[in-house]
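Note that one protein chain of the assembly has been removed; the remaining protein chains are unaltered in position.
Just so it is clear, A and B label the chains in written order, and each chain counts residues from 1 on its own.
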Amino acid sequence: MRYAMAVDTRKCVGCSDCVVACQTENNVPIGFCRDWVVEVIDGTYPQLEIELRSERCNHCDNAPCVRCCPTGASHIVEGGVVLVKPNKCIGCGACIASCPYDARFPHPKGYVDKCTFCIHRVREGMKPACVAVCPTKCMYFGDLEDPNSDVSVVLKKRKYKTLIPEAGTKPQLYFLI
Amino acid sequence: MATRRQFIRISAMGAGAVAAGAAGIRLFGSALTDGQKATVAALTGRTPTYCEVCFWKCAGWVYKDEKGTIQKIIGNSEDLNCNGRLCPRGTGGVGMYHDEDRLRTPLIRTEERGKQSFREATWEEAFDYIAEKIKVISAEYGPECLALFTHGSGGKYFSTLLHALGSPHVAAPSYAQCRGPREVAFQATFGETIESPERTDIRDTRCLVLIGSHIGENMHNGQVQEMSDAIDKGATIITVDPRYSTAAGKSKYWLPIKPATDLALLLAWINVIITEELYDKPYVEKYTYGFEYLKEHVRNMTPEWAYGITTIDPTVIRETAREMANAAPAVIVHPGRHVTWYGDDTQRIRAVAILNALLGSWGRRGGFFRPEVFELPEPPHPAYPTPTRSWRTEFPDLYKMADAVLANGLCDATIPDPSRHCQFQGWIVNGTNLIETLPNQANTIAAIQALQLLVVIDTMPMEITGWADVVLPECTYLERYDDLRVGPHRKPQIALRAPAAEPMYNTKPAFWMARELAKRLGVIEYFPFETMEEQLDWQLKQVGSSLEEMKKIGVKTFDRPYDDLYFAPDEDVEFYTGTGKIELYSLALEEAGYDPLPKYTRHEEPPEGYYRLNYGRAPMHTFSRTSNNPNLTDLMEENSVWVNPRVAKEWGLSTGQYVHLMNQDGKRSEFPIKVRVTERIRWDSVYMVHGFGHDQKKLRRCYGKGASDTNLITKVLVDPIMGGTGMRGNFVTFITDLNAEEVAS
Partner (left out) sequence: MNEELIISGRENLMVDPQLHIWHWPIPLYLFLGGLAAGVLFFAALYYLMGKEEQYRTAVRRVPFIAPIALVLGLAALFYDLNHKAFFWQLYTTIRLESPMSWGAWTLLVITIASFIWCALHIREFFPKWDWKYRWLKDLESFFNRYKKPLAWVMLIFAIITGVYTGILLSAFNARPLWNTSVLGPLFLASGLSAGAAAIVLSSKNREERLLFTKIDLIILGTELFLIIHMFMGFLASTQVQIEAAQLFLGGPYTMVFWIFVVILGIIIPGVLDLMELGGRHIPALIPGVLVLMGSFAFRFVFVFAGQVSRWLY
């Protein structure tokens, strides 16, 4: 099993619903977020291109945050999902510094927090909150090893990219372009 | 106005509803009062609601955590407005409930207006105060001198109260400050309005044309969803906007038009479609009136003519016209929503309507469908007294096509003037922050200062509450029942709003407030049910459901009485216009003394060193009402002014720098605003998101964050046809020398 997410940058309108949905689903404190939206503008008026990306933890196959964690609080569960055990985390910040995507942050309670791919929902057969709420349906989630999963199907059809693949992290968040 | 659809239904299914209505009149204080009083405490699991953060009113479920605190709201998958997916504001609606700056208790003013000194009062005191004033005003000036300004569900009850007292003056700024011109233009052309949610069949369109409409930034949920579906299906999007909007970024064609010249482009498109004979000939022949006049009218309005005005390449104008025609009838030239721009807005939207008619998209799949509204019996009550005076008499020869009360009209007619017959003396303002909603703030404040009574009902201490005599704190939509949401949509549907929690603090639902006032004003018979639950249960039982059922399902969908979502082939359609046809040439406009065919008029251009002030929406905020919502402030806490790099270079501006804006009349923005240097905006305009720059200190999270566009809209271009307040004729310049402490504060 290898969970992954694909985000269609052509459909995303940058509304940030994914961010609020995550916040209310996961009780992320106000002022913090586990996902965020990036806008990229290229060109000169009026020859312009826009790219909108809903970003979050890439649940990397080669996750530097898990490697550098001194206590094993950062760990990998089924489907390659990277999680943090709050009661094992000492809040040293090494994993935060190790993430080229800046996907982690210190929770006000001290431990490190991040996107969980809503594993609590996924285990119940639901989609992550951000995917389920997206008004443009621009996000696809599923198991890459299942050729019929939403994410596998869309990745077969469309051109895609990952972020900073050259960092060697083998990210599992795909952006359809 | 009754639509063709409603007509048919009344005659077809008549008996049931009408009989029920008649029977209901004898139900005052009936046996229904007991038995249905389900208490909030008894609610478990999820509670159905429909959203009140914007007018789209998506239905959803409210979930609470183990401690009983409201935690999240999820869309109801049966709901046609949202298909189970709320927008960021709907999802963030929880923040409205949790916002610690909420109004907590009734307030009565203690010093002069605008000084913001209030004392806390009991509900009894507040109601007695209001009732006393209303009695005095009614006796001295007549009840017609009471006006209601409303946006949102609670307005319904105050509207009943006003009508019961004998005033017809219920205005929603959503008309003359927003979509009014569109409704008038489509009414004049097709005999029907666009309504809300819009009847656009975006889901199945092959070509979507957006003119200044920034779907995706305006988060009108169903439309955004359908636009995304259309993108998936490979539909062509054509966007006309001086700004590279998000929608422009998804478009095959983006026409970076010179601001204020859209009508010329529309006329040129009509010209191409007629001269190249791209229009739907059988449709035009069968359904429309005045084609020859139109053909003659646009004869010289060639793409080359439009090029000189709009700066859009004639080849692109032709290409895009052909794209539309290729997709026809599955094409939508979108009528937009906030269309009060330059004062000739009805005429501009008329051109939009004409274009749609030529392409044959009205009544066709992928064009405009026939919406269906669920007919719900209204609670029985005696007939309203007939008002003897109307706001219209105050504006002879003006706004003859206005088919709703103008908020700005009421405001103007409140300012003392010897020529007025009916000077408004009392305002009830429900859920609309008039200070930020009506352009020309000085005018609004002058009107307020002339009032004998200003009652404001809101959940938040918006600016308008600071000017009130009495502030009534409403509980949020998550803490109350309201009327059922009835549509319109592809299928008739009803949605229930039930409270997920007891009202916080000393807040109450608007229904209760209006009813308590009705008691004191001797018009209680207009509120036959003691509680909203009783009323809802009664209404639902009339249509074969019940409150109990609706609490379980939240949304109930019915079948359309007829399979007539689109015109049948060769259907004989009678349009509700004078001629019974689609009026390309509008006889109604002609009769009222307006141009029967839209004409391009040149609008003022910014003077040297000034830039046209364009404003718009951010997907995470609704007007100025969400700017203090903790969840949504988290997404966007202030607006910025978008400046083209060329302009930025000229002024030495850089991203992140704070500036003041000053308009053509010397009006300076109250607070500094952050600059965003971006290619997304033309060099002759600047852009900012509406709804920021709050100067109400009680809004602790958003006070002083960003600048208010309304603040800078002192010049209003009023549409003579229907009174819409055109707000895009203001020009601003930059004031860059800010002192440091101003930015810090």
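Rule of thumb we're sticking to: a contact is a pair of C-beta atoms (placed from the backbone, for glycine too) under 8 Å apart; a residue touches a chain by one contact, two chains touch by 3 or more.
This structure is a prediction, so every number in the text was calculated from the model and none was measured.
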Omitted-chain contact residue, chosen from A:Glu39, A:Asp61 or A:Asp150: A:Glu39
Options A:Lys11, A:His59 or A:Arg104, residue touching the unrepresented chain: A:Arg104
Touching residues (missing chain, whole complex) on chain B: 620, 633-637, 645, 677-679
Those residues of chain A which, in the complete complex, touch the missing chain: 14, 16, 19, 31-33, 35-44, 52, 64, 67-73, 86-94, 96-102, 104-106, 108-112, 163-164, 166-168
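In this text, only the chains that are shown with their structure count from here on.
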Cα-centroid distance, chain A relative to chain B, in whole angstrom: 36
For the chain B and chain A complex, residues of the former touching the latter: 71-75, 82, 84-88, 91-92, 94, 216-217, 219, 221, 224-225, 227-229, 231-232, 244, 246-250, 254, 256, 619-620, 630-632, 634-636, 644, 678-683
Residues of chain A that touch chain B when the two form their complex: 10-11, 13-17, 19-21, 23-25, 27, 30-31, 33, 41, 43-46, 48-50, 52, 132-138
